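Notes follow the structure.
As you look at this complex, bear in mind that one protein chain is not there, while each of the others sits in place.
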Amino acid sequence: MTEPLQKMEAASKLLELKNIDLSFGGVKAISNISFDVMEGEVRAIIGPNGAGKSSMLNVINGFYHPQQGEIWFDGKQRRSMKPYQIAYQGISRTFQNIALFKGMSVLDNIMTGRFTHMRKNMLWQALWKGPAEQEEIENREFVEDIIDFLEIQAIRKTPVGRLPYGLQKRVELGRALAAQPKMLLLDEPMAGMNVEEKEDMCRFILDVNDTFGTTIVLIEHDMGVVMDIADRVVVLDYGRKIGDGTPDVVRNDQTVIDAYLGVSH
Amino acid sequence: MAASAQKHSYPAPGLDTFPKLLQHNARMYAGKDAMREKEFGIWQSWTWSQVADEVERFALGLQANGVKAGDSVLIVGGNRPRTYWTMCAVQSLGAVPVPTYHDSVADEMQFVIEHSGARVIVAEDQEQVDKILEVKDRCPAVELVIYDDPRGMKGYDPEIVEIQDFVTVQAQGEAVRAKHPNQYQELINTGKGEDISIILYTSGTTGKPKGVVLTYDNTLLTGYHGGLMEGLTENEEILAYLPVAWIGDHIFSYAQSYTMGFCVNCPESTETVAADMREIGPTYYFAPPRVFESLLTNVQIRMEDAAPFKRKMFKYFMQVAKTTGINLLENKPVGFFQRIKYALGNALVYAPLKDALGMGRVRLAYTAGEAIGGEIFDFYRSLGINIKQLYGQTESSVFITVQPNGEVYPDTVGTPSPGVELKIADNGEVIYRSTGAFHSYFKNPEATAETKTPEGWVHTGDAGFMTKNGHLRIIDRAKDVGAFNSGKMFAPKYIENKLKFFPHIQEAVTFGDGRDDCMAFINIDLGAVGNWAERNNIAYASYQELAAHPEVNKMVAQSVAEVNESLLDDEMLAHSQVSRFLILHKELDADDGELTRTKKVKRKLINERYKILIDALYDGKTQCFIETEVAFEDGRVGKITGDISIHDAKTFNPVAQAS
Amino acid sequence: MSADFLYLVEVILNGLMAGVMYSLVALGFVLIFKASGIFNYAQGVMALFAALTLVGIQTGQVPFAHLINAIFGTNVHHFGWQVPTVLAIALTVGVMVLFAIIVERYILHHLVNQEPIILFMATIGLAYFMEGFGDIMWGSQIKTMDVGLPSGGSLWLEEYTQGWAAEGERYYGMYLDKLDMVASLVAIVLVVSLTIFSQYTTTGRALRAVADDHQAALSVGISLRTIWVIVWSIAGFVALVAGIMWGAKSGVQFSLSLIALKALPVLMLGGFTSIPGAIIGGLIIGVGEKLFEYAIGPLIGGATENWFAYVLALMFLVFRPQGLFGEKIIERV
Partner (left out) sequence: MFYRESGDFKKTYQKDSQTFPIKFDRMRYYFVLAVAFLVIPMFLTDYMANAVMIPFLVWAIAALGLNILVGYTGQLSLGTGGFMAVGAYATYKLMTAFPGMDMVTVILLSGLITAFVGAMFGLPSLRIKGFYLAVATLASQFFLVWLLNKVPWFYNNSASGQISAPEREMFGVIITGPHATPVAAYLFCLVFAVALAWLARNLTRGRLGRSWMAIRDMDIAAEIIGVNPLMAKLSAFAVSSFFIGIAGSLFFSVYLGAAEVTEAFGITVSFAVLFMIIIGGLGSIFGSFVGAAFMVLMPVLLKNVLVGGMGWPTDLAAHFEYIIVGGLIIIFLIVEPHGLAQMARVLKEKLRLWPFPH
């Protein structure tokens, strides 16, 4: 358990949320939550259903705009931004219910993930030959690395709609990775998977964190998984933060046990 | 002797090692592809000169890391270019590559590491490195592990052993080359044909694996002569998908590639082999019979789903192919009308089918390892695929016999390859002497002496005989072959296999060793016979009841008679005709210890347990009562009793037949 | 009161009544959309088809006479009898129910789980089909619709309002069409009865359940297929009413199917799921386009009715994408 601590001392804060309040038509989804994410760590958000976990992710990637509070990312305070602008800042994510582009192949889905890294304008693309093709090939090389990394070579050109659930999740991770994000948000990456698929997914997440040094924020229900792979855990309940710390600390926190762990275990 | 004349005919004078051949190819075929690997979605390719450069840098890098002549270097990896380059790089240094199966578990790997005394290991990826680290403390000699795929290796810093990236080692080699440009040339110049080129561990079904030591003269010459005989050129394409630690892959994808100068293609992953094969369209192909068999089954299953018209068309043209295709392949006379039909079939079925299987361009395909079913064999040949059987083993550098073009028979394995002398020993065992005959078993002089005589004859362990037209037919493992009291050979498995060829015979056990004639136990196939019974309105309640039915007995007797008649064809076996047989009252079962888990007959146990039946067979009785213990599925033990009738089989007189 | 002001009032009243006519068509759209999520582009053609059928039955036309004559070289046109209006209307309702059953059976049933946009395009196909079919069945010449509705301007109103203007000699009184007034009445009756139907009858409640949640509706034992047939039948009936009104006003002809296009902006304003929305949307558009034509039209060449409704709806939508009464679209992430 000394390893994550060392990691944190060396790293700086990549994301800091200060006193975030979010409500929909008077209903509070998140109230006064603050926490931070260190560069290079795996940060888990846990909590019972309706605790505000997904809302938290939506705040981070700009889908929801909190009524109050500050968001600091990469050393700068964030002004109100559209999600696509946030993508350019280096945050990408996966969705709880797979949100792949159904009409495209695996390769095209992941290539689309390279969007923020492609620059050639419409005229070059219309001509294709030359700079646009060159750019396409460079990005294809990058994407092929990811395909190799996720071991999905055999399905490269398969339309995503035909894939089984577990593989779709993997492709979605690939699409998020293709953006080379500084921070990766994973919304229940292992939901609905069998044990074997979960193990694979865990390995990929840790490998991503390891190989690319990507900071990861994830929501997950499987406590075993969270305790295994997270460096630090935030616990939410009814839109409030009730615990924060290393898995060991959280596991032994009485409030957390009462509110959450005690119930489900 | 013809063999000795060829003995030292290298592809060109002085090209007696693979590193020298590589340099030669880099000059001859500089811009031609030597290797391809499907990776990152496309076929990454390396020309011969690029390969030579990669190998040179890695060799010098290995040298910089202390690898020297005589060392063993363990290689654990799949079919990837770097795996093959490592072999050549190690050979460049006069060291010996020891490829091992990358799917072996850590303990198996530990044995090879220890036994070969490797100090350096080149491993493909994290998975392999993990296995090595797991057994590292039991293999103190290992000093350095080099990995090919850096994936997941970033955090690795075990203090017990040094770990390096393949690329880093190559960079070290490059630095050496910059300082001493001629060093590599000097290194490979010292290599000679009689040097050890490789050690291959045979998987060994019993006991510990044995390391087969092969010299350049073994592998290089055998591969070269085999290639010349088949007319292979530098334009062949081959798919490397079988384990590199297996002699076949070493000869086809390494020795022959280097000697003939053709291109080796590595698939993207094990799941994509079929797709990758279709893309590449190899011209030279090897597969064990089970691969051909499962491909055929696959074809049949897929065709079952086709629309009735298409299915009929397929069946019709496959029938045309059966009668015409093989004759065409062997340049035998074929009528004009038949040719037209075949051409039509080719357009509609054969060519697209071959293309779909990735065999559209295959000029030469080999199969070996075990007997291939005649049906399967004929299927591919009738499509126009020149598939041939060969017979060989690790100790012979593959080639002992090959079926020559135009003389392909399903039940023989062909005539001796170039440079092979073949004999049948007195006990019926096939022995040979050849350029490919191995040097020795590594660190195992006893085993070497057992297998290889001082005159250079190698025991194959297989029993066989030469047919009248000079082809070798393999019958059985030599140790399973016995002798009748007359001293004539008794090959139980050969006869049993012939019996089992009938769909209604599930299992057969024959007796004859140390007896006057041959007797048989038969197990009927409950599925097939049960089907038959239902169709003929024969009621039955159990296996036993069905087995005792007179109609069933008649059917089996008919089959036995057919086998007996077929045995007449071979002088060596004509006397092993089954004279009496019985149908067992129960199925031989692995749960009862009568079969191994892989469904092989345990002869010794059966000899003991069913002694009373065997005696009855030989005593000439027509009935015999038996009681046997059986284990039920729920673990209880029960008894089955039965009164078994014994039948005389129809036998044929060899002399009468001959006249 | 000045004459100009009175004229303005007249324009507004006319606009309101035109709006009611638009609403009448829009109503059919809303009904089907609510129950099946289908945006039925064919609603306008249904009105045309219903009107054609009504006139055809009433006047004793031989169906497919054109086709029969072309194939057999005969020359048949009429049976030679007249069918009483009430009976003809009843028969036409029967045809529209039959039509609903056919649509459900052969189209909707096969498109159950398709995306809305596919269903929409299917109704465009249906519209084309019916247009051709209606023409082949009843011929494509313009027909007059006579079901006994009053027509022409209301003289009584004209006389009565004549004195309102200060300078009476120049003012001829308000001109309002009697038919428009009847149509407004009919529309009001229709809306009220539909509301009652959907609020107070079992079938009506079932319809609403289906609109809310297909699965839930199925689980309480309502057959989706039956519901769809009912809804399409009602829509067919509404189409018939609209067809009668419009047909009586301007003759039964191809352009009748284009009133569907007029209904679209109404829906955009009112929202696709709201019956009151359809009414109010229709009124807004009716009044708006008349006023715009009155005030701005002469300045820019007139005939602004062709596009005004659309542009108004477009502007409106940019600020309120779900329409006036539509439910707020909440995007789930």
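Labels A, B and C are assigned to the chains in the order they are written; within every chain, residues are numbered from 1.
Quick note on the criterion: a residue touches a chain if its C-beta (ideal position, glycine included) is under 8 Å from a C-beta of that chain, and two chains touch if they have at least 3 such contacts.
Not measured: the values here are computed from a predicted model.
The chain not displayed here makes contact, within the full complex, with A, B, C. If you put the hidden chain back, the residue from A:A87, A:V106, A:L167 or A:A259 that touches it is A:A87.
Of the candidate positions C:L87, C:I118 or C:I142, contact with the unshown chain belongs to C:I118.
In the complete complex, the hidden chain is touched by one of B:A64, B:A106, B:L242 or B:M303, namely B:M303. Remark: the omitted chain is touched by one listed residue; of B:P352, B:G514, B:G527 or B:G593 this is B:P352. Checked against the full complex, the one of B:P150, B:G281, B:P404 or B:G461 touching the unshown chain is B:G281. Not every partner is drawn; the one left out touches subunit B at residues 36, 41-45, 237, 278-281, 299, 302-303, 305-307, 310, 313-314, 347-349, 351-356, 358-361. Residues of subunit A in contact with the chain left out of this view: 61, 63, 82-84, 87-88, 92-93, 95, 99-104, 108, 111-113, 115-116, 118, 120, 122, 125-128, 132-133, 135-137, 140-141, 175, 179. By the touch definition given at the top, subunit C reaches the unshown chain through residues 39, 66-67, 70, 107, 110-111, 114, 116-118, 120-122, 124-133, 135-136, 140, 261, 264-265, 267-268, 272, 300-304, 306-307, 310-311, 313-314, 317-319, 321, 323, 331, 333.
Keep in mind that, in the parts below, only the chains that are shown with their structure count from here on.
Among the chains present, the centre nearest to the common Cα mean is that of A. Rounded to a whole number, the gap between the C-alpha centres of subunit A and subunit B is 49 angstrom.
Taking each chain's centre as the average of its CA atoms, subunit A and subunit C sit 51 Å apart.
Inter-chain centre distance (subunit B to subunit C, centres taken as mean C-alpha positions): 79 Å. Within the complex formed with subunit A, the residues of subunit B that make contact are 39-41, 151-152, 154-155, 268-269, 271-272, 275.
Residues of subunit A touching subunit B in their complex: 107, 140-141, 144-145, 147-149, 151, 153-154, 156, 207, 210-211.
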